[in-house]
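The complex appears here minus one protein chain, its other protein chains still in place.
We call the chains A and B, going by the order they appear; numbering starts again at 1 in every chain.
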Amino acid sequence: MAIIGAEQTPGFPTTAPHHCAPAAVPRGARVQAQGWGWKHAGRDRPAVAGLEMDIPAGQRVLLVGPSGAGKSTVLHALAGVLDGGDEESEQTGTLLIEDIPAGQQRGVAGLVQQDPESQVILSRVGDDVAFGAENLCVPRAEIWDRVRGALQEVGLGPEEGITLDRDTSRLSGGQKQRMALAGILAMRPPLVLLDEPTANLDPEGVLEVRDAVMRLVERTGATLVVVEHRLDVWAEHVDRMLVLEPAGGISHDAAPAELLAPGPVRDELAAAGIWVPGYVPEPVELESRALRRVVEHSDEHDPRSSSVSDASNSAVLLTGTGLSVSREPRTPGWRRRFSAPPAPAQTDLDVELDGGSAVVVTGPNGAGKSTLLLSLAGLIPVHAGMLAAGAALKGPRGADLPDDPFRWKAADLVSRVGTVFQEPEHQFVTTTVRKEVLYGPQHARDPRSGERLFTDEEAEQMADDLLELLGLTHLGEMNPFTLSGGEKRRLSVATVLAAGPDLVFLDEPTFGQDANTWAVLTGLLRRLVAEGRSVVAVTHDRDFIDVLDARVVALR
Amino acid sequence: MTAVFPAGAMRSDQGVPFDPAAPSRPQRASLLERANPLAKLLALLPVTGVLVASMDWVSSGIVLLAAVALLPVSGIRPLEFLRRAWILVLAALVSAWGTALVGEDSGATLVAAGPVTLSEGSVMAGLATGLRILAVALPGVMVFITTDPTDLADALSQKAKLPARFVLGSLAAFRLLAVLTEEWRTVGYARRARGVGTDGNLVHRTGSWLGQAFALLVQAIRRATRLAVTMEARGFGAGERTWARESRFTALDAWVILGGIALAVLAAGLSVATGSWNLVWA
């Protein structure tokens, strides 16, 4: 419970009601904020301050703002789930849904979060969708009608081959996202809150989820607040756009039409880092000397970089022939007799990566993009076929390394191949943002002599520059886990780049970024490629492919 | 790390007529699968009680026989059963062996090699120990293999009236079992990508294993936190709720419970009658 005083207020559902009857629910709910603000525990400045807004019932609102502006914080507050019981978080002002403080009511706002995996509650599709309705005391007979209807609505009905007892862990990311939406639908909430509901979905899935959302609000008349960085998908479908200022309130309150038309508002928004439709920011040019060292991998430390640049693009870093990739380890023979091994996610791929190349892997959800990336990066064994690192990747000091990067030691791997995982949190190994970036350069060693590749000063300089560039300086002493979604993503990219690898694999490097941070990330990667290193990225982001001028590998 | 998952969590009963409001047990499922989980637990209670009370091979043997006899009607595929039970058999053997070694020697000496002596008396004691462990373990395995965790949760909160918040919280956590096992692997890859190696000497390996276990714990707690937000956002924890699926007791459940009591009485009775009843606290 977030809002103070909720526990003491009699009569609210948080203090268990005596009867179980579904509440009469209005079609849409009005949302008002008056000077509302929230400061997270352990932060010296509020995430949101002085928020003023009035959203009439049934309006469709797109809430945008730079990464870290506090959009998720606002949605969580509206859903009444800002973590409470915390003596150090601070709230100011009021946030009302239908004239009742948002934290004091449950089930009025239905929230869909960004990460599909944490949306799944129970192990059967039917139970999971019914869960919210059960909590709202909907009678049993009605629940199943609602569940069927909701699943139909989001395209997970029996026609699609999804039965009510389907195991939820056997749904793809996009299907999980849609199931979460169905769970909200079955609650019939007057306020629907969506936090980047289409991040990580393939372009087809994005449109499907968007259409399901629009059908939902059309039919129920619910108020909709959706947070998304990419406006083009939503702009034409919403009534109003609110722009949130970092550590502040609403800076712009625009109708979508204003955005689409060229003019001062559009320019202003673009400058603030909003992805106004049709605008692609120019990747930044890197200035800092220390950073140049990251991307150039200074010569006195490593002779191979010069040779790679000299031989311009002729040095082969990695070759793979007839590759099959799978998450499932090749099971030992005695177990195979009990259960047939699952089919590999991708089969018969040929790969050749040169220095200075940019490759983008695309494909629908579940195609095996991440699996391919992890296999190429030497983190999981290839299922079949042959993968071999070229002499250019091994470098003069690693001439006697085995061909297959999977058999390298972690220390040898990290200075040659960097991997950014799809889920940033998996890779955090320290307790503060700054230490996290320092970790790579401080541990990068020459595998033979054991001598460090970077001095302490170099490492610190590099960390400071990277943090500054990615807008994370003010978060240096914070725990990585408390960052916003986009901040975590930038941090995970920074940690890998800081170790100065020759070959970088990135899984969805730009998701959750505003236009300005996107420009920095793409600028960094472009510079890497220009220096003769190679970048392989999994992404659904067309603009990313364009600015990197990348070769596209489309998986099916 | 691979874990053995409860069958219920993984099973998909496709092709069977499905009534969502009914408990998830499909119509053509075995007797044991159709019984209410609570009834099965209640049936197990007196049986376990007898086994705990007496350490003798008659009562243990009867319960084991009954378990094996029930195997065909339990609907458990023999392979599945073996996959779950072999480790328990191993555990029983180890205990039997240990008891035979340290047990008080009596009767004829069978083996005497240095400090190791096996006598008729100690071997019988070992056998009884092993049988007792198997008799305690195998019926439990059968009950849990045939029980869907969701049904168990339904029964615990609707019939046993345990607080729904705690039961459903645990059920949601239980679903993460499979997710966490996967996560164990992913965390391993992710740490390797950051340069945290798993090679080196034993100390180094143990250290990095502990590090990975810790990282898994971190991920588990992060997931739990997000899951709690999701559940709260769906109105969970506010108070009363309805149940989309009713947990029911049927005539079958009465028979299951009666069967459990009967088996307990039979095991205890025969054991006393044959004079082998051996109260462990005596």
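The working rule: a contact is a pair of C-beta atoms (placed from the backbone, for glycine too) under 8 Å apart; a residue touches a chain by one contact, two chains touch by 3 or more.
In this text, contacts and distances are computed from a predicted model.
Novice: The chain that is not shown, which UniProt protein name from "Ferredoxin-NADP reductase", "Energy-coupling factor transport system substrate-specific component", "NADH-quinone oxidoreductase subunit I" or "VacJ family lipoprotein" does it carry?
Specialist: In UniProt, the chain excluded from the picture bears the name "Energy-coupling factor transport system substrate-specific component".
Novice: In the full complex, which of B:Trp57, B:Tyr189 or B:Phe236 touches the chain missing from this view?
Specialist: B:Phe236
Novice: With respect to the chain omitted from the figure, which of A:Met53, A:Ala79 or A:Val108 is a touching residue?
Specialist: A:Val108
Novice: Can you work out which residue in A:Thr92, A:Ser172 or A:Thr347 touches the chain that's missing from view?
Specialist: Checking each option in A:Thr92, A:Ser172 or A:Thr347, the one touching the absent chain turns out to be A:Thr92.
Novice: For subunit B, which residues reach the chain that was dropped from this view?
Specialist: 1, 3-6, 41, 44-45, 48, 52, 55, 84-85, 87-88, 90-92, 94-95, 97-99, 101-104, 125, 129, 133, 136-141, 144-145, 147, 149, 165-166, 169-170, 172-174, 176-177, 180-181, 213-214, 216-218, 220-225, 227-229, 231-232, 236-237, 278, 280-281
Novice: Residues of subunit A in contact with the chain that isn't shown?
Specialist: 1, 3-5, 7, 9-13, 17, 23-28, 30, 34, 41-42, 56-57, 83-87, 89-94, 96, 98-101, 104-105, 107-108, 190, 428, 431, 478-482
By our rule, only the chains that are shown with their structure count from here on.
Novice: Distance between subunit A and subunit B based on Cα centroids, please, to the nearest Å.
Specialist: Here subunit A and subunit B have centroids separated by 38 Å.
Novice: Could you please specify the touching residues of subunit A with respect to subunit B in the complex?
Specialist: Within the complex, subunit A contacts subunit B at residues 13-17, 19-20, 76, 79-81, 83, 106-107, 109-111, 113, 115, 117-124, 126-127, 130-141, 143-144, 147, 163-170, 180, 183-184, 187, 338, 374, 377, 379-380, 409-411, 413-415, 417-419, 421, 423, 425-427, 429, 439-440, 443-444, 481, 495-496, 499.
Novice: Hey, which residues of subunit B end up touching subunit A in the complex?
Specialist: 9-10, 12-14, 18, 20-21, 24, 79, 83, 149-150, 171-172, 175, 178-179, 186-187, 189-199, 215, 218-219, 222-223, 225-227, 229-246
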